[in-house]
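One structure, as structure tokens, below. Some questions next.
With one protein chain withheld, the remaining protein chains of the complex are depicted in position.
Coming up: chain A.
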Amino acid sequence: MRTTLSPETDASPTTLPEKTTIQLTINGSVHHLELAPWTSLLDALREYLHLTGTKKGCDHGQCGACTVLVDGKRINSCLTLAIMKEGAEITTIEGLAGENGLHPLQTAFIEHDAYQCGYCTPGQICSAVGLMNEGRAKTTDDIRELMSGNICRCGAYPHIVDAIQEVMKIDPKA
């Protein structure tokens, strides 16, 4: 079914900029991209930079698969525009491993078998890095509550919580 579009808000494409050059800093390197203003950060990462680790689940902020870190804070990359993040430091799952190998959370996810299909995993891990940066989770219940923005369709939650708990050194009984 179609919506009727009111003329005053239906902008004429000819008067609009098709693309602008946008500078994004991703995993430490600077990229210059020709993007339309309506490109989400998620689409910029996946379709233009081919950083396909970040996943598109719902595209509406409801699943957390697209979670990335912007200046160290976790956000949903599907609900922000790439052009709004000019000048920010963006970290994706591809940028978490360092010189000494995998990020401790990546290792813990492997050791705890914290995934089945793996689709939600990059978002879960980036979200958990954000959780640790925030420093608010003190108990297992806190981890569950503060990770609720990441849905796992396979239901790997118990192992995900175990992995995070271990890296955060939270007593499982706390």
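Things to note:
By definition in this document, contacts are C-beta pairs under 8 Å (C-beta built on N, C-alpha and C of every residue); 3 or more make two chains touch, one makes a residue touch a chain; residues count from 1.
The rule we apply is simple: contacts and distances are computed from a predicted model.
This complex has a chain not shown, and the name its UniProt record holds, of "Xanthine dehydrogenase YagS FAD-binding subunit", "Autoinducer 2 import system permease protein LsrD", "Electron transfer flavoprotein subunit beta" or "Protocatechuate 3,4-dioxygenase subunit alpha", is "Xanthine dehydrogenase YagS FAD-binding subunit". Taking the complete complex into account, A:I83 is the one of A:L24, A:L51 or A:I83 that touches the chain left out. Within the set A:G64, A:G95 or A:P122, the residue that contacts the chain not displayed is A:G64. Interface with the hidden chain, as seen from chain A, comprises residues 1-6, 8-11, 13, 15-17, 20, 36-38, 40, 59-61, 64, 67, 73-76, 79-81, 83-84, 127, 130-131, 134, 136, 144-150.
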